[in-house]
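Take this structure first; my questions come after.
Some chains have been omitted; the remaining ones sit where they do in the full complex.
Residue numbering begins at 1 within each chain, and the chains themselves are lettered A and B in the order written.
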Amino acid sequence: MTDDAVLRNLREFVAERDWAQFHSPENLAKSVSIEAAELLECFQWSPDFDADRVNEELADVLTYCYLLADRLGVAPDQLVLDKLAKTRVKYPVEKARGRSTKYDQL
Amino acid sequence: MTDDAVLRNLREFVAERDWAQFHSPENLAKSVSIEAAELLECFQWSPDFDADRVNEELADVLTYCYLLADRLGVAPDQLVLDKLAKTRVKYPVEKARGRSTKYDQL
C-alpha cells in the first residue's frame, strides 16, 4: 500500500495552494498524459537517457496518478494489484512467455 | 514507501513471462504514454466518466511507472516526495494560492 505519508504530503501541498478546484478527474487525466509525454521526451531521439531527468519526469507522472487515485478514493497500490490479477489471466504464462504479442493475438 | 508486496508481485509477474527483455527504460516510457492516453480516452468527449474504466486505465499507467522506477532502482514514493520538495519551492503558497498559472509566469 502506498504509504499514507505520501498522500498526506500531497494533500497538504494541494490544500495550502487551494488547488483542489483545478483537480477534476478530467484535468488530472490530462495532466497525467502531459507529464507522460515529458517523460517520453527524455527518450525522443535515443534510448540513452539522463537518469536525473527521467526520475524527475517519472515523479511528475506518479504525482498526478496519486492525486487522481486520491480524488477517486482508491489506493494506488490496490489498483495495481487488482489489475495484475486480471492481467495474469489475460496473459497465461504458457502462452505469453518470451513474447510481446498483445493478448488478443496470442 | 510503496509496499514491497506490489513490487514483488510485479517482478514475479514479469519473470514468469520472461518479459524483462522488452522492458528497456525507453519501451517502458513509451508504455506509460500509451496507457496515459487510454486513461485520457475515458474523458475524450465529456468530463463525465465510468469509474471502473478509469480505475483500470489508471492501474495500467501506475503499473508501467512502477516497472520503470524498479528498472531504474528508485522507489516510486521517494521520487514523489523528492519532487514535491522542489515543487514547493517553485510554487510558493503566497504566489500560487488559488491560481493555475505555471511557475515561470507567477
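The criterion applied here is as follows: contacts are C-beta pairs under 8 Å (C-beta built on N, C-alpha and C of every residue); 3 or more make two chains touch, one makes a residue touch a chain.
Treat the numbers as computed from the prediction; the structure is a model and nothing was measured.
So 2 chains are in place, but how many copies does the full assembly in this file really have?
4
By definition in this document, only the chains that are shown with their structure count from here on.
When the CA atoms of chain A are placed over those of chain B, what is the turn angle between 0 and 180 degrees, to the nearest 5?
Rotation angle between the two copies comes out at 180 degrees.
What is the distance in Å between the mean C-alpha positions of chain A and chain B?
2
Give every residue of chain B touching chain A within the complex, in rising order.
So the residues of chain B in touch with chain A come to 1-3, 5-6, 9-10, 13, 16-19, 21-22, 24-26, 29-30, 32-33, 36-37, 39-40, 42-43, 47, 49, 51, 54-56, 58-63, 65-66, 68-69, 72, 74, 76-77, 79-84, 87-88, 91, 93, 96-98, 100.
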